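Scroll down for the structure; my scribbles are underneath it.
For this depiction, one protein chain was excluded, whereas all remaining protein chains were kept in their positions.
Per-chain numbering from 1; labels A and B assigned in written order.
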Amino acid sequence: MANEVAIDIRDVSKRYGPRWALARLSYSLPVGRSLLLTGHNGSGKTTLLRMIATASFPTAGTLQVLGKDSRTDREAIRHQVALLSHASFLYEDLTAAQNLIVLGRLMGLEDPARDSAALLDRVGLSARTDNPVRQFSAGMRKRVAIARLLLKAPALALLDEPFGELDPAGIAQMEGLIAELKAKGTTLVLATHMVEQGIRLTETRLPSGAPGPGSTR
Amino acid sequence: MPHETPLVFLLVVVGLIGVHLFVPKTRGWVWKVVAGIGVVMFAIQPYFALVWAPPEREMGEVYRIIYMHVPQVWMALLALTINAVCSFAYLMKKSWVTDSLAEASAEVGVYFGIVGVTLGAIWAKPTWGVYWDWDPRLTTAAILIVIYTGYLALRGFVEDPEKRATWSAVMGIIAFVDVPILWYSVQWWNSLHQTQSSPKTVDPQMVMVLRWSATAFLCLLFVFIWHRYLAAKETRMKEVALPEALPPARPEAA
Partner (left out) sequence: MFNFALGPDTALMRAHAAGYLWLGILFSSVLSLGESFRIESENLSLDGLKLAPADARAIFIGKALGNTLMLWLLSLVLLPVTIALFDVKVTLGIPALIGILLIGSLAISAPGTVYAAIASNARARDVLLPLLLFPILIPALLGCVKASALIFEGDPMNQLASWIRLLVAFNVVYWALGFILFPRVIEDD
């Protein structure tokens, strides 16, 4: 278990249009470990998380997730990885419950309605399950999004600014949910500016966008 | 002029283009030879087209525009075929060569298409009495020009090189597949209320001059696409150059 590699990044660069978002990154994270990504805005944290989730792919270099090549084996990776991103992935005109049920159906869950209701209850939204997401505040959307991630019960969870837009109670709750994921053996990658919480939840830290001299792998 | 002369020139030019494509070492000079042949052929072409070829039975001298009009439309179709092949090749295997060549051939193809159709319209005025007639050929050609102008617009609107390449390749295939359907539907639509006849008995001298002109335009097409390709490739390389100077990022234990 300890020797299994969850994420293997080799000399990965990513270009968006004419701009390089990530240059020559190499890193590897064992299964079950948790990684904290820090760095200023635009340092490539989101880019890296999106690539690990196979929402996009390296321009150069190779990326393996859970032992599979991100480009050629994306389907298999997507079954086991979940991403909480800046964008909520939610449909504005569907209710919170409907948004989760759509995902549950795609995953082939037996009773997506029951699972969705249970998860929305856990993130404190049981009173609003049947309201369209359009009426939700940013913090509430974040809660639906984390419920969406939990529904997937991923082997590898990627969290991009999970504490953003949450109130203090929400932050505490999010911390609890993340700790719970970790306790279940989920491999975690956490990108946040809230370094205090981040360090508490993770074992390894990768400051991006501030390349030092030499290479350690 | 002996009967086979234009065909011999055509074979020589096609052979040279083949050498250029398959022997990369020769790419520095072969295109100059092709350009030279083209210049010589274009220099003599007016004599063949305006003096040597006999006047047409019904249209008289006016028909001579055919020697400019028809070869250009042929070249446009050839260029768009190259575009479709490159689009397909790009989707099979990502490559900046096929992407650049697709861009070059579409642009040159649209250029030849516009000139060819304009010449067709000029020809239509004295023969049919109007500049524009909803003749299937003209209509199809005009719609194709709009389609490929859209293709070029798409290339212009997308900044990311990979996305631009993929999307335009998809569009290149969709557009090319439209050509036969379009041709068929327009011809059919048209045939229901008028019929256009074109004489099929053509003087052998006319065929020779047509082949001569086509070969000259092939030289021009090749040189155009080659240079447009070089420019496109260079731009692409600048867009996608890896930042070699940056050292790898360094992980730290927290």
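The definition used in the following text is that a contact is a pair of C-beta atoms (placed from the backbone, for glycine too) under 8 Å apart; a residue touches a chain by one contact, two chains touch by 3 or more.
Since we're looking at a predicted model, the values are computed, not measured.
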**Fill in**
Touching the missing chain are A, B
**Asked** Of the listed residues A:A6, A:A23, A:L66 or A:L90, which contacts the missing chain in the full complex?
**Response** A:L90
**Fill in**
Contact with the hidden chain, among B:T81, B:T166 or B:T235, goes to B:T166
**Fill in**
Touch with the missing chain holds, among A:S13, A:T38, A:T54 or A:T95, for A:T54
**Prompt:** If you put the missing chain back, which residues of subunit B would it touch?
**Reply:** 91, 143, 146-147, 150-151, 153-154, 157-159, 162-163, 166-167, 169-171, 173-175, 177-178, 181-182, 184-186, 188-189, 192
**Request:** Would you write out the residues of subunit A that touch the absent chain, in ascending order?
**Result:** 53-57, 71, 74-75, 78-79, 81-83, 85, 87-93, 103, 106-107, 148
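Note that only the chains that are shown with their structure count from here on.
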**Message:** Based only on mean CA positions, could you tell me how far subunit A sits from subunit B in angstrom?
**Reply:** 49
**Message:** For a test of understanding, state which residues of subunit A touch subunit B in their complex under the given definition.
**Reply:** 11, 13, 15-18, 20, 23-27, 36, 59-60, 199, 202-216
**Fill in**
Per the touch rule above, subunit B residues touching subunit A in the complex are 159-162, 239-240, 242-243, 246-254
